[in-house]
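The complex appears here without one of its protein chains, the remainder shown in place.
Up next is chain A:
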Amino acid sequence: MTSWTEELTRARLHVVSGKGGTGKTTVAAALALALATGGRRVLLVEVEGRQGIAQLFDRAPLPYSEERIASAPGGGEVHALAVDAEAALLEYLAMFYNLGFAGRTLRKMGAIEFATTLAPGLRDVLLTGKVKECVNRTGPDGRHLYDAVVLDAPPTGRVVKFLDVTKAMADLAKVGPIKGQSEGVVRLLHSGDTAVHLVALLEEMPVRETLDAVAELDGADLRPGAVLVNRVQPTRLPARSLPVAAEGRLDESRVRAGLKTAGLDLDEFTLEGLVDETVEHAIRVRSQQDAAELLGQSDLPTLELPDLTDGVDVAALYELAEVLVAAGVR
């Protein structure tokens, strides 16, 4: 495990991606809380229409507006926004074409949904456009309204396409308001203000997908940030027992003797169960270690988050945020 870098501290847009099922949304929320710790104001954004943030913070679905959803230690606050492409398109139409009322009618007809499916890139351009607007927005004092924006982005398989606005725009109009604004998005996403973090698990497939994503990000000239390793299980076994146990050759008599010392006189069946549990644990830990070694190839700062046996609730998010703060996130 390494720690957060100076460079990452300077980023204002933190994009969080990862293989499906790795806990991307949970990690994005914990990161937002960690960044807000010490009195900063952070916006957590989701773009996939899943209302994952609302579920995580155990509250009603988020409307298309920025709501304060949590306080962070030291007076910080986390706001949340669920961006939806249709609403973003309507926002543009209203802004540039004075299409407020008609826009709503068209939405009912399904025309907006249609326009955003017609050009698959359009949806992404609209979503990233809204994110850029949030990152750059300033308050009355001329300072940025949000100190940082955390984006719960699409999974690794789709994230580069999602962020590669230049490519999406190649298919779209060469002039007009969206074109102008997308140039600003491109500048932001490829600048030092943006870091793309990848959530991984210490299993072979998620690690391979993470490495592929790093290469793909590099290829698209996007900046990989940190690898956030989620659900790391504790290693219980003494280091010298681990390889032996993983081979299934656990010294049963020693375990039995140890248990006796502790006053546990277990029947054969229970003892066998304990041995099997231990062997499984050892195999898992060993494959975690192999995966961690493979992950080392990425050469990125790598932060580990513990597996929470009780599951993830709001309190657990604060616990994970603390781990991130301890690893230098700010």
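Keep this in mind: a contact is a pair of C-beta atoms (placed from the backbone, for glycine too) under 8 Å apart; a residue touches a chain by one contact, two chains touch by 3 or more; residues count from 1.
Here is the rule we use: contacts and distances are computed from a predicted model.
Among the names given as "Putative, Na(+) H(+) antiporter subunit C", "Anion transporter", "FeS cluster assembly protein SufB" or "Ferritin-like metal-binding protein YciE", UniProt records the absent chain under the name "Anion transporter". Note that of A:Glu7, A:Glu183, A:Asp221 or A:Asp251, the residue touching the chain absent from this view is A:Asp251.
Only one residue in the set A:Arg10, A:Arg50 or A:Arg187 touches the chain that does not appear here, and it is A:Arg50. Annotation for chain A: contacts to the undisplayed chain at residues 19-22, 48, 50, 52, 55, 92-93, 96-97, 99, 101-103, 105-106, 110-111, 114-115, 117-120, 122, 155, 157, 161, 171-178, 203-205, 233-234, 236-238, 241, 251, 254-255, 257-259, 261-264, 266-267, 269-281, 283-284, 287, 309-312.
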